[in-house]
Every structure is written in C-alpha cells, then in structure tokens.
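The structure's right below; bear with me while I get my questions together.
As you look at this complex, bear in mind that one protein chain is not there, while each of the others sits in place.
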Amino acid sequence: MMKQRLLAEAIGSFFLFACVVGSGVMAEGLAGGNVAVALLGNTLATGAILAVLIAMLGPISGAHFNPAVTLAFRIRGEIGTREALLFVLVQLCAGIAGVWAAHVMFDLPVWQYSIKPRTGTGQWLGEFIATFGLVLTILGTIKVSKAWVPASVGLYISAAYWFTSSTSFANPAITVARSLSNTFAGISPADVLGFIAAQLAGAIVAVYTFRVLYTDTD
Amino acid sequence: MMKQRLLAEAIGSFFLFACVVGSGVMAEGLAGGNVAVALLGNTLATGAILAVLIAMLGPISGAHFNPAVTLAFRIRGEIGTREALLFVLVQLCAGIAGVWAAHVMFDLPVWQYSIKPRTGTGQWLGEFIATFGLVLTILGTIKVSKAWVPASVGLYISAAYWFTSSTSFANPAITVARSLSNTFAGISPADVLGFIAAQLAGAIVAVYTFRVLYTDTD
Amino acid sequence: MMKQRLLAEAIGSFFLFACVVGSGVMAEGLAGGNVAVALLGNTLATGAILAVLIAMLGPISGAHFNPAVTLAFRIRGEIGTREALLFVLVQLCAGIAGVWAAHVMFDLPVWQYSIKPRTGTGQWLGEFIATFGLVLTILGTIKVSKAWVPASVGLYISAAYWFTSSTSFANPAITVARSLSNTFAGISPADVLGFIAAQLAGAIVAVYTFRVLYTDTD
Partner (left out) sequence: MMKQRLLAEAIGSFFLFACVVGSGVMAEGLAGGNVAVALLGNTLATGAILAVLIAMLGPISGAHFNPAVTLAFRIRGEIGTREALLFVLVQLCAGIAGVWAAHVMFDLPVWQYSIKPRTGTGQWLGEFIATFGLVLTILGTIKVSKAWVPASVGLYISAAYWFTSSTSFANPAITVARSLSNTFAGISPADVLGFIAAQLAGAIVAVYTFRVLYTDTD
C-alpha cells in the first residue's frame, strides 16, 4: 500500500509540475507578448490536470502533490510523520523530474534556474491567502461535498492564478521546482523561502479555521 | 451554528469579492489593452471561485454572499429577519475586506473609490435581468437538480458577465464594495443606488416567478 | 402543468437567445478586432447558460428551446402535436424577446435585421452535422448518462461553435431570431431558410441513427 501511495504521489507531482512549467513555456511562446493570453493557457492546463489527477489518484494517496497539504493532514493526524516526510520527498523529486521533462519536451536546457523576482508584502500576502484558501477548500469539500473535490481544487487554483499577485504557487514543492526553470512559471531561488513561509502559515491557519467552521458542535 | 453560518458567509464573501477585484486587476494589467481578453480572465476566475465556495460553504450557510439572495430566502421564509440582517452585514464587511486584501496583494492603495460610470436604462435592465436569472437559477436548481447548484451558479455568472451590458454585478454588497476600487471591476459611488434598486427588483420578481414555475399543483 | 412547461420554454429561450446575441455584442465590442477572442467569449457564455438552463428547466419542460429538438421528440412520440406547436411558438416569441432585450441592454435599436451572409454548401453541411450531433447527444445522453445531459449539451455547442463553418446555429428558432440582429451573431434573413432546412434534416437523421445505435436488441 505504502509503495502504491508513494507512486501515486510521484506520478501526480510529475504530471502537475510538468504541466505548470510546460504549459507556461507553450503559452508564452505562442502568445505574441500578450501575457493575459499566456496566463489563460497556463490556467486552463493547470486547473484541468489537477482535477484529472485528483479524480484518478485521490483514492490511492489522497492526491496531495503538495507539502502544505501533507502538513495539514499531518496536523490533523490523518497521516503519520514518517509517511508525511516520504510524501514530501517524493513530491519534490518527482516534481523536479516533471519540470526537467518539460524542459526536454520543449528542447530547453534541462538544468536552469530562474531569474524572475517574485517577492514583497503583496505577493507574500497572496501566497498566504492562496494556500489558506486551497487547504480550506480541500478539507471543507472533503467533509461536505466529497464528489466535488477534484473539480473544486482544479477550479480553486484556476481562480487563484488570477486573483493573487503571485499567481498562486500555494505549494512549497512546486516553488522549489519552479526555481529550477527560467521560464514563464519560474521564481528566483532567492525568493523561494519567503513564498514557502507564507504558504505554510496559510496552511496552518486553514487547519484551525476548518476546525471552527466545520465542527458539528458549536 | 449561527457563529459558523456567519463565518461561512464572511469567508465566502471575502474570497468572492477579492477574486472579482483581484482578477480584474491582474487581467487588465496583463491584457495589453484587449478588454475582451481581460474579461475572459476575470470571468474564468469569478465563475470558478463561485462554484468552489458554494460546494464548500453551501452546506453551512447556504452560501449566499449576496444580499439579493438573502432577501429572496427571507421572502420565502427560509431565513429569519434578524439572521438575514446579520448575513447582509457580514457580506458587506467581509466583502469590503476582500477588496482591500486584493489592493494590498497588488500593491495598490487600500482606500480608493471608483470613477467608472455605470449607469443608464440599458445597464439597469441588465442588472434586473442578471439578478432575476441568478435568483431563479438558485431557487430552481436547489429544487430540481441539487447536485448542480455549485456549477450552475458559477456558470450562470460566467455567462452573465458577457450577455449583460453591466457585466452582471447582480449583488448589492459587491456593488458597494466595487465602488471602493478604482480598478477594472469598479463602479462610481454615484451609480451604486441605481444598480442596487434594479438588483432587488430582479430578485423579488424571481421569487414570484419561481413560485409559478415550480409549484407542483397547476 | 402545460402552463408551467410553456413558461419554462419561454424563460429558457429568452435567456438563451439573449445570451447568444448579448455576449456576441459584448465580445465583438471589446475584442479589438480579434474575432477568435470574440468567439471565445461568445462560446463561453453560450455553453455556460445552456448547461444552467437545462439543469434548472429540464425537469419541467425538457428544456428544448429549439424547434429541431421539439421535432425530434415529436417523431419519437414523446410530445403531442399540439404541444409541440405551442412549444415552437413560445420558443420563437420568447427567443425574439430575448434578442430585443439584448439590444436594449446594449443601447442598440430594438428593431434590426442582419446583413451578414451565411450561405453555401459548406455552411449547410455544417448546420446538418451540428444539428445531427446535437440531437443525437441529447437523445443518447438522456438514455445512457442522464446526469451528464446539462453538461453535454453545453459542451457540445461550445465545441460546435468552433468546428462548424457556420458556428453551429443548430436551432431554427434562433436562426430566425438572429436574423433580427445586425450584430456579431446575426444572419441575413435571405439565408435563414437554407439553414433551417439543413437543421431539420440533421435532426431527423439523428432520430433514426439513435434508434439503430441505442436499441437494446441487435
């Protein structure tokens, strides 16, 4: 079972991260300088693959693909510490492999790092809000509208790409992986820590908000 | 229970209004002057977050986020007067907080008011039709296709952004909140009352149309 | 019951036709000459409103909004001749009212007729294929995947807007109504009959194809 759960996290993270970076390369390459058009393509692809991967892999591993989500389930006691650490390790490794696969598919150098600055209070608040909303969506929808989970997560990220100034990374593993891609979806390595701190804070606050919001007794 | 219902309305209104304004800022900033492209991004984000918030918060508070919807449920006797007033208060306050959060995320001054005129018979008819359709969709779909409610409301607003000349505010609280944002989604404070009057009229007519359309006896 | 069914057809046709024409006006007005961007907005709005209207009104009237669909159900004996004629009358009248409402919303003259030519073998084949596919989708999906009907019809028309040269009117009532709008969605009155003939032929062939494809015995 554990092997299958890790394989599910690996396949999901690989496809998710390859899709985020690959669709960014495709979109920017074709959009003729209209960044909103590029972001439409990037959004459509990311939201779509998320829903697919969750429908298909959720019943196996829970379909985290995201250390902030794994942290939330760890705080709630729904996953053990050792398994959580293995999940995060697999998310990172398979996710980076996905980014590199995107580079190979688009005939780009495999090894890159981004020079795109993404920093400042506005973007950190964006990552906090984006991750808070993502984790609350996951926990809340699992609790009250289970059939809606794949669609909800895909749609939530589609919206968050547009309403946050950081285009909603909302995922520490993808933040690291995107620092290794000097493309549309990239983030300068120097800015990774600020994003991750905001993401983890958002995830933790979401867990406690969920407790208040969905506990049956008042 | 009441505390949880108000918290659900607060979180939903915060995210909905932050999304409407934030995605408008993002879209207009990136679209290079092509307003249709900007509206595509704004539409995608708004429709998506609405479906997510309703799937996740509907079972708690009914997921109104909209005084016109609360009014409709009040006329139908499904919510008490005191609770309805608290709902509207929370929608306004949390919604405005969402607009201000969008301003902070995008490094804009928090306090603004819009100078964009939105007025005239055409737009008032638009708001009447948009809110009539929204309330009828909510009441009718709850009655006959409950599983479709989150998708229906998200899709309805996505369509109404395009087929009404006012881009379908269809929500008195968001009309007030958008008057406090001099961005893509803004509306001049002087034009707020006309919009709200048309919206409330549409909501009231929808309640009576629903009664005729869905009553089991002819 | 009959009054409610006719009211459902009226409301649905009003919103559908208002949406097709209104979103066309909005999209063309904002798209800065990029017709593909305009068609994206027009498609998004039309597909979305169709799914909403079918989820909400399907359980009342069947949600035809389309004489070709009513004809198909008449051939199959699922609706009587008198009711079918009333359906078509209501679809036409309420649909034209929807087109006129769109004109008022966008501050255009109410009374117009289109000068946009839409004719020729290619477009007639397009209307035949589009209507064949629409009717087969409706009959087949009702038979084997009932929960998918609202989504299927909305998605089918979204696709057909792009893969047919005529942008898939696929509806005799909307063809007449669109001849009364000299906007993005218009069609010259002289070209209406050719379109309607192709649509009815497609609907009839679809009814017989359905019979072969879905009959349980071979």
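Think of it as A, B and C in the order they're written, each chain with its own count starting at 1.
Here is the rule we use: a contact is a pair of C-beta atoms (placed from the backbone, for glycine too) under 8 Å apart; a residue touches a chain by one contact, two chains touch by 3 or more.
Remember, it's a predicted structure, so these values are computed and weren't measured experimentally.
Asker: Write out, one label after another, the shown chains that touch the chain missing from the document.
Answerer: It touches the following shown chains in the full complex: A, C.
Asker: For the chain that's not shown, point to the residue among A:N34, A:S114, A:S166 or A:Q199 touching it.
Answerer: A:N34
Asker: Looking at C:G24, C:G47 or C:G194, which residue reaches the missing chain?
Answerer: C:G47
Asker: Please output the residues of chain C touching the missing chain, sorted low to high.
Answerer: 33-37, 39-40, 43, 47, 120-123, 125-126, 129, 133, 136-137, 140-141, 144-145, 147-148, 151-152, 155-156, 158-159, 161-167, 209, 212-215, 218
Asker: To test your reading of the contact rule: which positions on chain A touch the chain that is missing from view?
Answerer: 1-4, 7-8, 11, 15, 18-19, 21-23, 26-27, 30-32, 34, 37-38, 40-42, 44-46, 48-49, 51-52, 55-60, 101-102, 104-107, 147, 150-151, 154
In this section, only the chains that are shown with their structure count from here on.
Asker: By the touch criterion stated at the start, how many steps lie between chain B and chain C on the shortest route?
Answerer: Counted as steps through touching chains, the separation is 1.
Asker: So which chain ends up in the middle if you average the CA atoms?
Answerer: Chain B is the most central one.
Asker: Centroid of chain A to centroid of chain B, CA atoms only: how many Å?
Answerer: Centre separation, chain A to chain B: 28 Å.
Asker: Using mean CA coordinates as chain centres, what's the gap between chain A and chain C in Å?
Answerer: Inter-chain centre distance comes to 39 Å.
Asker: Going by the touch rule set out above, which residues of chain B reach two or more other chains?
Answerer: 34, 37, 40, 147, 151
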